[in-house]
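The complex appears here minus one protein chain, its other protein chains still in place.
After this line comes subunit A, so read on.
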């Protein structure tokens, strides 16, 4: 690779990075602007008088702390149950056999292609009949069912562990539950980490689920964010929207940047196809 070529590539990629980051920069800049500044045209690039009070206003305007707590509860339920259940089922597919296993595995892979939203709306009606709307029980049910993608991920990992480990344990009288719990699960922390990250960010970002299954005052941050910041006339208070959005998005971004080297390379080596 020639020097000029390398430099050109670098410049192109730098431009892409700037383009990718500029919306986030704009979000942060907007979150510090005063209402008067928001109303003037053309827009100012840099906040003339930074207004940190937008952040305290954003917290008090909607039930921010309550919604955060709801988000965290749902994310915790989803993450714990989905990870455990997916690992459990993945172990079954990786290390045990029975008639019908192959067909079941094909069905499992096919469900990865199933449109989630199509089942979500009728599921809402079913849970409404069971009086479970406006409770966290739907998330418990979804969590216990596991996620097809994570089951697949765990299955791939468990399938790669040498058979001797399991045989030695069987000779010692350890059952499969014990093998799963004491030998396989403790070894699978890279997959557990991926599963925790994916299910946590998934639950944190989910909009339709909480919007449908929870009432306005017991809902998550995602829903409160999307609908809460309006004035008496129903017009959006954009500087508060921005401040709220920063507080909603930034934890996820910081978490990602923190784990970014592991996460990106982990993705590249997981054999996703």
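The criterion applied here is as follows: a contact is a pair of C-beta atoms (placed from the backbone, for glycine too) under 8 Å apart; a residue touches a chain by one contact, two chains touch by 3 or more; residues count from 1.
Here is the rule we go by: contacts and distances are computed from a predicted model.
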"Sugar ABC transporter permease", "NAD(P)H-dependent oxidoreductase subunit E", "YciI family protein" or "Sulfite reductase, dissimilatory-type alpha subunit" - which is the UniProt name of the missing chain: "Sugar ABC transporter permease"
Missing-partner contacts on subunit A, residue numbers: 1, 6, 9-10, 12-13, 16-17, 20-24, 26-27, 30, 33, 37-43, 45, 85, 88-89, 91-93, 96-99, 101, 104-105, 107-108, 111, 113-123, 125-126, 128, 141-142, 144-146, 148, 151, 159-160, 165, 168-169, 172-174, 176, 178, 180, 182-183, 186-187, 201, 204-205, 207-208, 211-212, 222-223, 225-228, 236, 238, 241-242, 245, 248-249, 252-253, 256-257, 260-261, 264-265, 267-273
